[in-house]
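A single protein chain has been removed from this complex, and every other one stays in its place.
Up next is chain A:
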C-alpha cells in the first residue's frame, strides 16, 4: 500500500510530507526531488522506480503530488487516490497552489490522517468529511452523542455520500449534459477517429433521502421498451431538449461509468439508473459514444508551399447544425513553422492574429450560426534555414461551444421519490441544459 505521500512546490521544496509505512525513509523525499523534479529530461513516465522504491506522481499547475511505496500496490488505485486527494483539497480551499497548501497545511495533515490509514484509502467523500473536519479546526468537541454516531455511521455507512435530515424549502435539481466531441480528420476530410465523451453533472437540492431514477434515449432501453410496448415513462415527465424531439431517436452508448451512488447491479440487469443522490453538485455519469456523432464544425485546410521561404494557408470552416442555434467561443489554431518570420492574415469573420510565442495563427470568432461557413487565408514568410528536418506540420485544432449534445443524447426523465416526506415528483423543479464543447478537435494539414 501507499507508504508515504509528499507534496512539493515547483522548486522541489517539500510542503507536505506524511509517511505511513516504516519502509519509507526520509531520503525518499529527496530521491524524488533529485531524480524527477530536478531531472534534466522531460518526464518519461508517471511511475518512477528509484532504488527499489516506486514513486507515483501527478502535477497540478506547478505543484507535485507524489505517492511512494516499496510494495506491489494497486497502481490504478494510487493514481485514483491522488486525483481524489486533489479534489478533496480543492473543495476545501479552492485552487491547489503553493500558497493555499501552506495556508492549510494543518487541515491537509488532518485530511491525510483521515482518508489514508496505513496507506489504505478510506472514505474520501467531501460531503461526509466536511461534517467533522473543517477549516475552522475540528468539530466534535461539543457534539452530542447522537451527532457523533451519526457522523461515524455516515462515514462508514452504505450511503456515505449523503447525510440524513437534509431539508430544503424548494426542492430543485439541475441537470447539465456536458459533452466534449473529439475528432481527428485527414486533410482530405476523412474521419480518422471521432468520439464524444460526455458527462451528466447534477446539482440537487432535495430534502430527505430521495430515490431518483434517470432516463435517457439509450438505444438499448428504447428498443426494449418498444418491444414491450411500455411507454409510460417517456410521456409525461419529459425533460428532453425542446420537449418534442425526444422519444424519436435513440443513441448507442459504447460504454458508461457511474458515480458510486448509482446501483451498478441494477444497471447491469435492467439497465436502469437508480440512486440516492449526494447533496449539491456531483457527476452522475460519464459515457462515450462513437456512432452517428454530429460534428459541429468541418475544417478544410489548404497548405501550399511556395518556394522555400513562403507558405500559403487557406482554411475554411463550416458549421454543421441547425441554423437557429449559435456556436460560441470559436477558436481555430493554425500552426506555423518554427522559422516563420512574418504572417499576413485576412479573415472574413472574427479576429485573427499570429502569435509568435505559440507558433500559431489564432483565429477567434465570437459567435457563428449553423449552416454557415467562413474562411481565413494567410501568407507565411519563412526564414531560410539549413535545417534538414522537415517541419512536422502539427494538426489544425479547434475550440468551440455549442448548445446541444453532439452525441444526440437526450434526457428523457429524472424522477424523484421520497416516501417519508410529503413531496412528490411533480413538486420538484427541474432544469436541463446541454453543452457541447470541443475536446481534441483536430484536422491534419
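Everything below uses one rule, namely that a contact is a pair of C-beta atoms (placed from the backbone, for glycine too) under 8 Å apart; a residue touches a chain by one contact, two chains touch by 3 or more; residues count from 1.
By our rule, contacts and distances are computed from a predicted model.
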The chain missing from this complex carries, among "Cell cycle control protein 50A", "AP-1 complex subunit gamma", "AP complex subunit beta" or "CTLH domain-containing protein", the UniProt name "AP complex subunit beta"
Considering the whole complex, which of A:145, A:167 or A:426 touches the chain not shown? A:145
Return the single residue from A:99, A:223 or A:427 that touches the missing chain. A:99
For chain A, residues in touch with the removed chain: 1, 13-17, 19-23, 26, 29, 42-49, 52, 54, 56-58, 69-77, 79-83, 99, 102-106, 109-110, 113, 117-118, 120-125, 132, 135-138, 140-141, 143, 145, 148-149, 151-153, 155-158, 160, 184, 192-193, 195, 197, 254-260, 263-265, 267-268, 283, 285-286, 288, 388-390, 392-395, 397, 440, 442, 444
